[in-house]
Structure formats: structure tokens, C-alpha cells
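Structure provided below as C-alpha cells; questions to follow.
For this depiction, one protein chain was excluded, whereas all remaining protein chains were kept in their positions.
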């Protein structure tokens, strides 16, 4: 068998606190997305499609759900005789254990795992962005540049630069400076949190950094600046396609609405770059005689009896007769009762909305707000949930 | 799919300190055994053969090797769409984490995992005994007795009762008393550390026990005595076949010699009860023209050029010309040089014994002693390792 | 024989399953030109074999043999190692049993008992004591446990699962049976000219494995080659053969119209419910398709659709398989559109069956009859 050239390390321990009720029971990478997927399906499918078949998934917050979701990796064609997916919770070592300080510390704590495969390159990914990317092209770039590290970057609007880690590059795309959330950015290339490192070089930096008591153990704050200081060859790899951080309720909702455009930037139908997921086995979906469906994505196992406009409907959902839902994200197995009316909302897993409820319809709000009903909630019949309220 | 009737929980975190160099790099359940297996293969194969297809393996000490050994469980036919094997290292939860206090605490810490499957019964196993047992027969016994808990026991010689946990039973095999290593035992039925519990009942005892600061969190010391005090229906299930605890270097060596009898008590050739293992893919073994092999077990991938008498030879081992080895356990990929002479020894993984060494031949010892060469050691040519010495 | 199997008479793990795909399948015409009956697509995302196979697995059967006759490449692609049914196992699991008689290319095919006979080693070697023999041309969701218990308790030699029809339909063919008050089978006929009993065989037979072996041996040694006619019907006077009634939805696919109507029947919510949500799921090979997209211009009423479709036209009372594209202005009515077919702009389709990968170019109109649906062959461009 060929050896492991590049090992993927996927940071999937994030709590995603800004997602509120969506991450009450599960880690952010396990949050459902796009009717069929969970966030972690995107980087895992990218790995699989890029030919990266050895991936460590670093979990931390609520690891059991992710562990059982990932299973043996066969859903992403990553169940390999050697390699494949390994889930790595922060385990308690002989001397005790602690949660990872930061992104770099997480890799540091798993040096032993990486050394098992002794790869030439390590690809560091995070588990909470929506995008399709061929990491093998980034590796080709990395090799061509003879780089020690390569960082994927994306152009962001100049006015948003103060929300990102900004890479200042020369004409050859070499990074000479890193600014974390600068007020006066010199550049608008933001780090996507995707790194390729030469493993032996990274290994040294990780060990050195771990020895520093005051370090945050973070790539952006510690390792990359240190490497830049040492004048290492670090290059920016510019990514030009759809990329979305779904860190807040609103961006999560908007990313769903992005899928519904007539020519959505993110094509999930592309058979040459399948986004894999753990296939819940469900019957085909059913659109009843009484239903009206427009401009929506509908997944298997759902039954539609009411009116659905501009919605994303996950598997097993049921929309009752005379219900009207607009601009909604309906997560798996949610039930919407007869005659209910819902707008601009996220209805989480296993929620039951009884008949004749109004959700996200009434109330006033200065700015646009998404209404959210958290997992397993039951909304009694005739209830009125005001715009922007979060239940659960 | 049928639901999980009985879930297996396999305690595989033991350090096995008394095995010395054998467990320097690996947990006790990962120690090689019988030329082809590792200790954990026995309980895992028993589970598979007994039709128990959902098993949690609780690791702790050196979890990475076990994790990658177990993989997706396909080696034991335990890669199931639902269930199968799940490796459970003691992970660091939000509030921190610690190693398990005892056997019961280990189960307590994984209540969340067990609840995922909500089994009727939980089978608790340990990962360091050599035996073949049909757990489904024990479950039938448990059901017939209408028991709350059943404990597998084995008759031990009366003079050894002070080394075991002894179960005192009435005529119906109901346990009315438990004595930990008693000086004057009333009975010679020793606990094998194999329990079947009704899950809902055990769950309550575990939670109650965890609340006690001074508890050892141990089945033998805390949970079972507590259950007996509460007058629960606990029955002893007598096991009558081969069972060996390989807790010390000498018992480990002796268990190997047991395999070499003309009618060994443990039949590893039985195709109706296969002991599965992770099949290292190796060519057939080769016995050279110059070899002499007697009374030995030889595994694939090994090459024998010398004289082998009463030995167990693991995969990938190579025994040089004119070498003489007697009563030895040769672990995977060990190399014995031309003309070396070894007796009553354990030669660990990847050891190189150069030519003309004498190991376990010279020196004096009052009692019988096994000589051990630890993993990866290189014994230089002509070296003399005295009887009973442990290298590494 | 692992203890898991040997222990007991009464558990489903003591039953092996055989799916007999060595049946005449010509009645499905173009649909079975290039595939076996078992791999004919059904119900928006399944193939016929998925139903008997999932029923067995859901009932707790762990050892299933698939008797094959011909044209089984698509079936093998679909089934693979049986992963989707959790049958990719070291012990038991799924066994693909191709016919032995192709080894002698010049010998004529005599009947399905030849396939049983040529795979008799597998049947003998299996550790189970009982066997359920089924066929892929009946769609239902059945839990065999209660029928098996009836078989044991009533000490039957053979138990035949049957369904009593409300009315007898003459547009298809049935194997009918008549039973006495105790449900003992007293008459049984294949597609009879008279004797229209309302009880139709669902072609699920439970018996001891030993009896099956004896039937195979008896028949073959007497030059009889039809499992149903010789092996079962030939024995109803000699053995204790009982019927076991099945009361949920079941559909017999024995003609093109039967196939067509059975598909459209799934649009009734109670049938959907009965077939897909009772007694465990129907498993099928997963295809990793994205959810189906309904665009601005789409109009959909009373349809069943698999994932991966993109719908911009109008679809009514129809079944859409995976990855179907319906362009704007297209109208589809009472039709079955199979995987990856594409319906061009302003096309009109009514009462048609499009096989896989058919492309209907713009502005075409195709119309069959409810009792004579128009079939367009695989990969055709119209």
C-alpha cells in the first residue's frame, strides 16, 4: 500500500456557543445542514474527494454523537484497511488530561497519532465551514512553492477585514505578516483556517510552543506568527469559490437560503464532487395533492401536505395540511401541525409544532431576526412565538 | 433491525503492571498471545460467537494501540451498521476528566453510551483472560433464574481461594455472601469477573455508588456487596472449561505451554468457535531443510531454519540455522540468530537476538524462572542472558 | 455451526432465507431485457429485491441465499456484498448463487429446481434448521416472526403465506389457493383458467431445511423441475401444508399493468405508510444524492420522489426516481420516471414508464393508456 503522503487533522471539538440551542446537545460539526448533511460532511467529503484517506477527527465537546455519526467512516468512503477515519477525543492520559488550549495544542496532544503514519504533510481543517475544495490542488501549490506552510485564504469585503485573521502577502503570495482582526487592514485575504504544514517542521514548532506556559496553543495567535518571525516560507493559497462560516444563527439560516437560489453558488448536485453523509434510510418523500411546493429543497422521508415556500426540509419532516412555511429551515423529523404558519425560522430536530401555531409572524423587531425552536420542543396548539424568539 | 438485548462492556484499560516489560508500550489486553492473537481477541471473539454484536471497549492505559488494533471491529465480524464495537477511552468532559476509579466507575462514566442502546442486559467483561465461553448460555441461565445479576464463577483449588473473590452460594446457586480473598473460604467458587446485570437495576446502583466519595467504584468491593446486602437475586453461573488469568510473566508463559499439550484443554482449531484476530497478512511459514520442529505452534510469515522444541512462534519470526530454542514464546517479528540457544524464555516483538547468544541457559535459580527480552531489544552476538533475567 | 444458530428451534436465527430469482420474467418485457426481475426499479428508490431482502433482515434472518438465473449483473451491482442490509458478514450473511448449468452452455434450462439443485451444497452447509423461500415479484412489508411461530406451533410441514383479495383482478396472473376452515391448503393453482380463489399465494414458503432438500431430491430424481408446481403443489395432498394470512398491503407484480398500477398505488398515504413505515425499513443501496430541488417554476401534486431530482416543470400523480430532471414547461402525469431520466422543456407525458437514463427532448408528447402504459427503453433518446 502506498504510504500516507498527507494526513488530515480535522478539528471538530468546537462548542459553537454562538449557535445557541443548535449546539445544546451536539458539537458544532454535528449540526445538521442542507436537509441531508451535517457540517462535518463538508470537510470529510472534501478529504475523500481529494484522495486524502487518512484523517484524524479531533473531538472534544459532546464527542459521543460525533463518534457514532462518523462510525467507521464508510459513509465518506473512508473505511480503509490502513488509515481511514480515526476519532480522537481528548483522552485522559496517565497523568491526567485537559481540554485543548487551542487549535495548535489539539494537534500537539495528538502527535503520537500522527507519528503512527509519519506523513510528509499534515492538513489542518476545521469542521464548521460550508465549502467544496480540492485539497490535493492546494498540496500541489504547496509543493510547487516549496513551502513550509501554506494557508488557504479567501478575499473578504474590505469592511469585514476586522473580523478575520488577515494575511499580508508579497507578489509571490508569500506571507510576510499576519494580522489578527486588524482595524486598518493592508489586505483583504482572510485565513480560512485550512493549513498545510510539512510535518517534521510543524512538529518542532508544536513542541516548542507547548513548552511555553503563556501560549494560547493556537495556530493563528502563536504558531503562524512564530513561523513568520523565523522567516519560514509560508504561502497564501487563494480560494475563489463558495465558502461560508456558519458561526451564528443568522449566518446558518442565510447559508440555507443561499442553497435555494436559482443557480446556487454551492452546487450540491455535482456527481463529480459528492457531499457524502450518513445516509439515513428513508422512503422517498411524498408531496400530497393538497401541497404546494416552491423554491425548496426536500429530503427523503418527508411528507408535505401544506404550503412550502423557500424552505429547506430535512428527512423525516412532516408538514401538515394548510400549514404555510416560508423561508424556513426544518431539521430532521420535525412535525408541523395543520394550519400552522411559520416564517423565517429554524425548526430543530424532533420538534412538534401543533396545529394553528404562529411562529415568527407576529411581534416587532428593528432588525431582521430568525426565530428558532430547539430540539425536541413541543409547541402547543394555537401558540404564538414572536419574531426572533429562541425556544429551548 | 432487532434491538440490543444485551450490550457487552469490555474493560480493557488495565496496565497489567505484573506483566512488566510485556506491557511497557501497550495495555494488557493488547499483549500478543498464542502466536496469532492478542488477549482481547478472546472476549471479543466470544462476544461475536455468542451473538453479542454491540460491544463497548473501555480503554485507558495506552489507548492508541488498542484503538487501531480494534479498528472498525470487522476482524471479529463486529462491524455492524448499528452497534458493533465502539472504543471508549476515558475522555475529558467539559468539567475535566480522570481515570476510572474502578471497574464499576468505568461503567458509570459510560452510562451515556449504554443509554444510546438502552439494552435490557449489560454484560461486563475483562480483557485479560484466556477462555472460550458462550455468553448467550449465561444469559439463558440469568433469565431462567430471574436474576438481577449473574456472576460467572469457576472452581479453584481450595488452597488458592485466598487469591480470589469467593462466592458463597446456596443450593440454588444463589449468592448470599461475597468474600474478597478470604483466609478461610467456605467455598471454592471464584469470580471470573464476568457479570450479567439487568441494566436498569445496575444503573441505579452505579449512580448511587458514584455519589459516595469513599467508594472504590469497584464491582467486587462495592456494587456486588451492596446488591447482596439489598437481598437482590444474584446467581453464580459455574463455568467448567479452560480459563486462565495471565496476570504474571510466569502464568503468561505457562498458558502458552498449555497450548502445546497433545490434547490441549483450549482447542484453538475449533471452526465452530473461531478465535478471531486482526489478520496480519503474511505468506505461509517456511520450514527449511535444516530445521527441526517438534511439539510447537507456528504461525504464518515465520521462517524456521533451526531447532524448535515446545515453542509458540508468532508471525514474522525467524529462527536461524543451528539455533536451538526450547520452551519459548516468540512474539511477532522476533529474529533469533544463527547458533543461539534459548530456553524457557519470552522473546518479545521485534527483538533481534544476534548469533551465538545464550539466553536462559546459564545461571542459577532456586525456583523456576522465565527469562524475558522486551520489545525491540537487540542482544549482541555471543551475549549471555542469565536465567530469569528481564531485559528491557 | 456457531452456537448462535444451533441453540434453538424457535428463534429466527435458526431460519435461513432463499430468494428465488430463477423465475420467468418475460412478462415485464422491455423492463427485463437487460436486467433480472429482482433488479427492476420500484417505488422511486428501490428495486424489487429490496423488499424480500429487507423483510428477512428485519425479521432477524441472518443467512440469505440469492438464487440467480440470468442477467444478474445489475443485481450484483445493486446488492454488492450486502452492506446495505448488514449482511456483509464473516459468518452467515449473503450468498450469491449463480446457476451451475451455464457451465454446460449447450444444455437447455429446465426450471428453477435446477438452480436449487446446483446450489444444494450451500443449503446443506448452512447451519439453520428452517428455511423461508421467497420470490422478488411480490412487494410487501412482512415480519416473518409470527408466521414462523405459527409454523412451529401448528407443526406444519409447509406454511404458505397468502393474502385474501377483496376482489379478484383479472388483468394479472396469480397463484391462488383454497384453504379449509383451519387454513389447511386444500387446493392451489398457478394462473388458473377457472377456480378463482380470492386467496393468493405471496410465494413465501416456510419449511424445514430437511424437507426442502428432500423436495429437491425427489423432484430432480423424477425429472420434475418446477419448484412451485412440482415441489409445492405436488405435495399438498401428501404433506401438512397450511396457509398463513397476511393482512397488510401486498402487491403481486406479474404484468406490466400490475407493475405500473402497483407503483402508482404508493401514492395512497395508507399504502405508503403500510409499506415503508411498518415492521422496519426497506433498505436499498445508498446513492449519496442531494435533496430534491423544487425550483420557482415547479408544480408538484401527489408525487413520490427520490433524492437528487431537479424539478422545474409540472408533475402530478407520478413516481420520480433518483436524479430525474424535469425542465420548465414540462408536464408529467400518471407516469413512472426512472433514475437519471431527463424531461425536456414543454414535454407532455401521460401514462408512460421511462426506464433509466431516458432523455425526452423538448416539446415531445407521449401518451399511453392507464391499462397500457407506454414504456420507453433504457437510455433511449426520444
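Going by the order they are written in, the chains are A, B and C; count residues from 1 in each one.
By our rule, a residue touches a chain if its C-beta (ideal position, glycine included) is under 8 Å from a C-beta of that chain, and two chains touch if they have at least 3 such contacts.
Computed from a prediction, not measured in an experiment: that's the story for all the values here.
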Neighbouring displayed chains - absent chain, whole complex: A, B, C
Candidates B:98, B:207 or B:288 - the one touching the absent chain: B:288
Subunit B residues touching the omitted chain (full complex): 34-36, 74, 262, 268-269, 274-277, 279, 281-289, 291, 293-300, 303, 312-313
Subunit A residues touching the omitted chain (full complex): 1-2, 48-51, 77, 80-82, 134, 136-137, 272-273, 276
Touch list for subunit C against the chain that is not drawn: 70-73, 76, 80-81, 83, 88, 90, 96-98, 100, 102-103, 105, 108-109, 288
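Keep this in mind: only the chains that are shown with their structure count from here on.
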Farthest-lying chain, centroid of Cα atoms versus that of subunit B: C
Per-chain Cα centre nearest the global Cα centre, belonging to chain: A
Distance between the centres, which are taken as Cα means, of subunit C and subunit B, whole angstrom: 47
Euclidean distance of C-alpha centroids - subunit A vs subunit C, Å: 41
Numbers and ranges of subunit C residues touching at least 2 other chains: 83
In subunit B, residues with contacts to at least two other chains: none
